[in-house]
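Selected chains only, in their assembly positions.
Letters are used for the chains, namely A and B, taken in the order the chains are written, and counting of residues starts over at 1 for each.
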């Protein structure tokens, strides 16, 4: 399998198209900020953005005007408050004469089940949720289904198959075989569900590193179109074992995002005005990044044995 | 400041968090929600429920966070945990299978039967305020064996009629709710307790919440002013014991040193 290593600029230019459904997943852990910023920089338009928790990255992308629709299950700045730029595109009082963002809303398990159905090529996924709530009325894609084994009725959600899924990970090899430890979220499902996959990693490793521990592989190179190597590409979110969440950033985003002008100024300073993640990392500064480094907690090694 | 414990002043929020933590005594497996539930559960783990297993929807079972997690996906919930699993497995094999004893939720609006809204204030299609939405709350309310709620009281949050039912509680009353939960194969029995900044509410045999305990410094007038219906008050209403010095120390020094939740 030939090497798939490329730059973020080329990966986004080649693989993300106006009008696409794009999923940048990662539940608090491993959020693909650097990919989101490149999508902003390349001024992609009319995207449908899917993500369980839109988080600050989608607040920034939607503030930058890349999206017409949002598919999600929890809309907040975790541990801080709301996502103000997105709310301005949803609440009529602030949307005014502007274009409201279309929303399609599920619960967490509903979103996970949608990706799972997409990854498994199933026409629907059943789940025991939504009973006696207003969610099915708000979203007619949440539908009842009768069990073929009883009178019992549960709910179903349809598959979600993004055009592009972006996964940030600790490491991959040049073929895109990707390993993650710590929170796994729904990245595996979102990647298998997608037509195209971009993997962004902290570290490019030799194939032998991957093959030494095959149980840690969450995504095979088989479904990966591009591998981008960008250390700190998940900042201000975190990477287990590599750096901590930059909580100050999440707190600071709240006042910035409450003000449209401040939001656009931030995007100029930290996205449009920089040519990529390396410049962003340089601007953050070594001292700041060093403050996010955790101590060491090794997993230990297990033995797979040789059988020749 | 609303009260004094061993001559130490404490805030309403601190009392609420401490009271919520105490309710977790004896519980085995707790599904931890974002925000106030997070700090209450972590306090319980350090006090009344040291053996309680913490489940985070991010995909962690048996978390042993070394600090208060900054969010429900903080790396500190992973390092030293018993198991990390995909979110599909967490929701399907743990929650939906009925392995979670307590789901601990916050709420923007709640009605007398413990039905919860965290989606919108106003009309769904044109909301006055867009709230976060369900996250995992909808399925937690359905499939956690018991549901605990922690939220501040106000007449805007304790309402006659919630604007959107995100998470079902006792529906229109206990009889209806029990029948529907049983027939529908829900794993959960519904809400057990609502802990507020003023007191502790449990649910009576009709499925309606009833004030069983009043926090130090709070008054029944204050309780009635911050609720949109005429609330049931237990005939044996008792005062909530004030936070102990140790509880306050844990909250202030270990769990929320910046006072984000407890101001």
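Following the convention adopted for this analysis, contacts are C-beta pairs under 8 Å (C-beta built on N, C-alpha and C of every residue); 3 or more make two chains touch, one makes a residue touch a chain.
Bear in mind that the values here come from a model prediction, so they are computed numbers and not experimental data.
S.K.: Summarise the composition of the whole complex in this file as a formula built from the shown labels.
M.R.: A x2, B x2
One rule holds in what follows: only the chains that are shown with their structure count from here on.
S.K.: Determine the centre-to-centre distance between chain A and chain B, using the mean Cα coordinates as centres, and give it in whole Å.
M.R.: 28
S.K.: Over in the complex, which chain B residues touch chain A? Could you list them?
M.R.: By the definition above, chain B touches chain A via 34-35, 57-60, 70-75, 78-80, 84-88, 91-92, 95-96, 119, 124, 126-139, 142-143, 164-168, 171, 180, 184-187, 260.
S.K.: Touching residues of chain A toward chain B in the complex: what are they?
M.R.: Result: residues 27-29, 52-53, 72-76, 78-79, 82, 86-87, 90-93, 105-109, 112-113, 116, 127-135, 138, 152-154, 181-186, 188-189, 238, 240, 244-245, 247, 250, 294, 297 of chain A touch chain B.
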